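Below you'll find the structure, written out as structure tokens, and then a few comments.
Complex shown without one protein chain; remaining protein chains in place.
Order as written gives the chain letters A and B; numbering starts at 1 within each chain.
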Amino acid sequence: MNISIYLLLWLIPLVLLMMGVWFFRSGPGSRWLAGKKINQRQLLEDALKLIFNLQQDGRPPDKFRLAVELKLDLPAVQALIARLEAQELVVAQHGILSLTTEGQRWALQVIRAHRLWERYLADEARMPLEKIHSQANLREHHMTVEEVDSLDAALGYPARDPHGDPIPTAAGVLRDLKDRTPLNEMKPGQRGRITHLEDDTPLAYAQILAEGLYVGQLISVQENNRERVVLSDDSNQFVLAQAIAENVSVHLEAPKKTADPSIIPLGNLPSQLQAEIVHIDDRCQGYTRRRFLDLGLTPGTMIYPELENPFKDPRAYRLRGTLIALRHNQASYIWVRPLSNEIQ
Amino acid sequence: MNSTLTPQAVLDRAESLRPKLSSGFRDEIVKSLYAEVERITRRSVKIGPKKKWDFDQKIDRLVTSPVLGLLIMLLILMAVFWVTIVGANVPSGLIADFLFFIEEKAADLFTNIGFPWWVTGFLWHGVFRGLAWVIAVMLPPMAIFFPIFTILEDLGYLPRVAFNLDWLFKRVGAHGKQSLTMAMGFGCNAAGVISARVIDSPRERLIAILTNNFVPCNGRFPTIIMLATVFVAAAFPPLVASFVAAGTVLGVVLVGVFFTLLVSWGLSNTILKGEASAFTLELPPYRRPNIGQILYTSLIDRTIFVLWRAVQVAAPAGAIIWILGNIFVGDLSLAQHVADFLDPLGILIGLDGVILLAYIIAIPANEIVVPTMMMVYMGVGMMTDIPDLGSLRALLVDGHGWTLLTAVNMMLFSLLHNPCATTVLTIYKETKSYKWTILGFVIPLALSFLVTFLVAAIVRLLGGG
Partner (left out) sequence: MVKRISSPCADCPSNVDLEQMGVKLGKFDRVVALAGNPNTGKSTIFNRLTGLKQHTGNWPGKTVTRAEGGYEFNGVKYKLVDLPGTYSLLSVSQDEEVARNFILFGQPDCTVVVTDATALNRNLNLALQVMEITDKVVIAVNMMDEAHRKGITLDTRSLSRDMGVPVIPVTARTGEGMQTLLVTIADVINGKIRTKPLRVEGSVEMKHAVSELSTQIEKLYPNTPNARWLAIRLLDGDERVEKAILSGEIAKLVRSQKRADIRFSKKMAVEGHQ
């Protein structure tokens, strides 16, 4: 018996079957199956979003910019623009494109979907922040208005995406947030809350995240010169190059009298030491935050670490008469003020 | 004004009010509720000096302590399995004897009345025998395992196990409670899949559901024990043989745990990374379990429930096996033909066609793998068992060319292959999604072929096998 022939007889259909399943379920075939229409629509939506963003930034959108940003050749861009015009989404004047009312409505819809997905991925799926932008780019298309609405509702109608950009409302209103002072324009001694982290340049964004800065963080500038900006948030110091610092925007706040060094993350609270919850960090959002609140982790509540797992993480905390286990990274979102009296 | 008020206007008003509220509207609600609760309880609840608390705390310290805690956990789990396996042996045998006795008598009766042989065979040696086999193998271990497990659950010990092991599961992106769904999976994978409800985070729950199959349920355990005894332990002197057998079974379980963690890690970093995720685990106070209620519920809710589902699929499987074994094309039975056709693929992964045939037929219920295999090997017309290990070994090794590789690969295949029909159905019921159900079937199947193929290839390369 010639085994190899039998093997081939078996293996080839098996491999073909597996490839076929992959191709139509998640590979290129799935998009082909869904029809070319959606592909076209995706391109259309990307173009609308791009034109909107260019307009916002004050850069006149023309076919060359579109070609560069969408990675298309000129004939393809021209065909695209022709389609946009035919659908009355865009009007061209002297080669400069501008959105019609309908075009703007659609563009805002896509931006809304994008930023809501970013919120979802960051809060509910707890995906690393540097990864959410590309994922949201995939998910923002193929959505009906109703689907976007229910996503919005499920997330509790958030006002901003995780980078601090405003999310358009269902009516298509893009709230203008004026509270943005670039970090590199701040003077030493000034305080403020971070309101926006620019994610257009992925490298700079990754570096900002690696430093540990986040939207909602309260910082004060200690040093600002040609080379670098030094800031601190009471417990840590951050050093950023000027090129990086310009990607961080801050809402200025009145300088606080004194820092409160007695407030520490719950994760660092020594065992058996009682503490009072001060607040839950802004980084902790979505399901986890709601669950924390539902469990009674509200400001003013007494809490202490009662049990440690054999591997030190998670720990179980006694609060409101019950024992709740939290992982270390979760517990560091909860800020507490240790009290002097020890349990037992 | 009043007359123009429409439902839509109210919704629009809500939308325009929303941005004016502080961003943490939900925070605000919960905070004010809890503030009120604090105010009220301060007035009406008086907490005296602590007394009883210390007892709970001492136990907690003990069961979560670094060395002793893990040791206690291991001992308890091993004790549960030992009691289940050993305790189930005798009743399993009795039930089997009884049911097969009925089968024999009923078949005789049918023959005497004058029914054609194929009616008798199909009904009694096919359908009934399939049922009998599944019940005999499945019922006793479940009737022992589930009550014990429920007692541990009601005592409040199981959440501590989840607490102890969370460290491990966190590393692969899963939830500590998955350890409990796995433990439940030893009883029955379908029950394990259902128990994944205790995980309230969608992503971790899906991981627990899709990987539960890598824990051998008690339909597969006997096969693994049999192989470990006959092939691995037989090479050792009798004195250490049983230890070797136990060690081998433990090894297989550990391989299963390894693949559970590996696949969990893979899933959480690929297809599941966009699913919602969170971690909470409450450690309830220790409470005295209500034994009567436990016996009732674990028997009714779990054992009978699972058994009933298995019976529904075992009867048709029994019928199919009988048909395959009794319809002849040329000199060979249908079963033999199918086995011959499957043979090359089987050999490729270190098994043979008969084993693969048995696994295909056993998709409804894994308990019937070995009896189906024996039926084809011995060329008889109904599922058969060989109680004597010596002659079993002789049949497999001398008669059908089994080697150590065949045995090891069959253990691996049994551990990793696709879940049984009941489990697949349960996955669908729990996830309501074809996508996850198909994945829950395909991932283990692909993995089982891959692993056994690699093992076979390596052994053959090294000149073994």
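One rule holds for everything that comes next: contacts are C-beta pairs under 8 Å (C-beta built on N, C-alpha and C of every residue); 3 or more make two chains touch, one makes a residue touch a chain.
No experiment lies behind these values; they were computed from the predicted model shown.
Q: For the chain omitted from this view, which of the shown chains does it touch?
A: Result for the missing chain's touching partners among shown chains: A, B.
Q: Of the residues B:G69, B:P159, B:P222 or B:G350, I need the one that contacts the missing chain.
A: Going through B:G69, B:P159, B:P222 or B:G350 one by one, B:P159 is the residue touching the chain not shown.
Q: Who touches the missing chain here, A:P128, A:P270 or A:G321?
A: That would be A:G321, which touches the missing chain.
Q: Looking beyond the chains shown, say which of B:R197, B:K435 or B:R460 touches the absent one.
A: The single option touching the absent chain is B:R197.
Q: In the full complex, which residues of chain B touch the absent chain?
A: Missing-chain contacts on chain B: residues 2, 5-11, 13-14, 17-18, 20-22, 25-26, 28-30, 32-34, 36-38, 40-41, 43-53, 150, 153-154, 156, 158-159, 197-200, 282, 284-285, 290, 293-294, 296-298, 300-301, 305.
Q: List the residues of chain A that touch the chain left out of this view.
A: With respect to the unshown chain, the touching residues of chain A are 150, 152-157, 287, 290-291, 293-296, 319-322.
Quick note on the criterion: only the chains that are shown with their structure count from here on.
Q: What part of chain B is in contact with chain A in the complex they form?
A: Against chain A, chain B makes touches at 15, 18-19, 23, 25-27, 30-31, 34-35, 38, 57, 60-61, 64-67, 69-70, 163-164, 166-168, 170, 176, 201, 203, 273-285, 343-345, 347-348, 446.
Q: Spell out the part of chain A that touches chain B in their complex, as residue ranges.
A: 3, 6-7, 9-10, 18, 120-121, 124-127, 135, 139, 156-159, 169-171, 175, 280, 286-291, 293-296, 298-301, 306-314, 316, 322-327, 330
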